[in-house]
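Every protein chain except one is present and positioned as in the full complex.
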Amino acid sequence: MLYQTIDILGTVAFAISGVLVAMEKRLDLFGVLIIAFVTAIGGGTLRDLLIGNTPVGWMTDITYMVTIFIAVVFAIIFVNQLKYLRRSLFLFDTIGIGLYTMVGVEKGLEAELLPVVCIALGTMTACFGGVIRDMLCNEIPMIFRRTEIYATTCILGGASYFLLTWLSVPEKYAYLSAIMVVIALRTLAVLFGIRLPNIYKKEA
Amino acid sequence: MLYQTIDILGTVAFAISGVLVAMEKRLDLFGVLIIAFVTAIGGGTLRDLLIGNTPVGWMTDITYMVTIFIAVVFAIIFVNQLKYLRRSLFLFDTIGIGLYTMVGVEKGLEAELLPVVCIALGTMTACFGGVIRDMLCNEIPMIFRRTEIYATTCILGGASYFLLTWLSVPEKYAYLSAIMVVIALRTLAVLFGIRLPNIYKKEA
Partner (left out) sequence: MLYQTIDILGTVAFAISGVLVAMEKRLDLFGVLIIAFVTAIGGGTLRDLLIGNTPVGWMTDITYMVTIFIAVVFAIIFVNQLKYLRRSLFLFDTIGIGLYTMVGVEKGLEAELLPVVCIALGTMTACFGGVIRDMLCNEIPMIFRRTEIYATTCILGGASYFLLTWLSVPEKYAYLSAIMVVIALRTLAVLFGIRLPNIYKKEA
């Protein structure tokens, strides 16, 4: 129940972020809807395709389509008020990537893939909806540009799950801890401006 | 027979639209060929991937590759004359999206998916080749920008199919009617400039 509620809040946060990017590009209603949809389910869809879980998730569980549709209508109507919700949106998005990371890791485990591949799938689930959103909006994906760490928190969260189970922590607790790791790291990253090391020489 | 003829005409129309966009971008021969190909089979390929129908359609039925190849050669040679064919091309494209929509809906039904998912698959089949074409050409997809309704006519056509079968219209007639609905709506949209409602405030 809690799990499902968080899942839906994460989907809502991703959909709203899609609406905001799409509206900045002045797309029409259909474009906004598709971008919101892709942002929310793109990562999980790519993961399902790569593993071979077809028909992909959102086709068999209608909850996602309905949730996203409602979120889009809401976001378009209240677009001017959304700036006051920035903190809530950050919260949903952060919980969302934490949860999506572990959903991806779990799907990888079900397919009996190696830990490093599971971590890649978790990160993909959490982050690649945004990558496809940015590709469709003709932008270089935001998570490839140097801002506070985002995808990296998913990688570390996923890794912490395997570390904890390796240390004999029961799976359930490792699972929840990993979600917390993602959420905590992402929050700290934004609070303290933590970025990946710069790989470019400083310009004179 | 009629069905197949229309299918081929639709494929030709999509391929030619790909050639025109690619040549506007001054791509080379290989680039033009790939863009034409992707425009014609991209939507159906994405649909097949999401459902899990692999190897995807154009790999097992060679007709598409041959048709597209001939269309590309034709289009490159007669590119200057194509402007006189604009009306025919509009006709083919419109018949094409009508037919492709119902092909997609049918594939969804075969996979026992919910009506709303089938409608999404139909719209994807008809419209997402153009989306991939625009992504490859480094443009924001045309159907996300506000012009006469296009994808929306596919959604309404797909919905009309389910409405008609729900009203006990025999499947065959519902199928044909739905194709007609798409064609009629798209024609009306272009004739009367029907667009989706504007979701942006008017600028002062």
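For reference, chains read A and B in written order, and residue numbers begin at 1 within each chain.
By definition in this document, a contact is a pair of C-beta atoms (placed from the backbone, for glycine too) under 8 Å apart; a residue touches a chain by one contact, two chains touch by 3 or more.
Everything quoted here is computed from the prediction, not taken from an experiment.
Touching the missing chain, out of A:85, A:117, A:176 or A:194, is residue A:117. Mapped onto subunit A, contacts with the missing chain fall at residues 49-52, 111, 113-114, 116-117, 120, 131, 135, 138-141, 143-146, 149, 151-152, 195-197, 199-200. Contacts to the hidden chain, counted on subunit B, fall at residues 22-23, 25-32, 34-35, 45, 49, 52, 54-56, 59-60, 62, 65, 76, 135-138.
Just so we're on the same page, only the chains that are shown with their structure count from here on.
Chain geometry summary: the mean Cα position of subunit A and that of subunit B are 30 Å apart.
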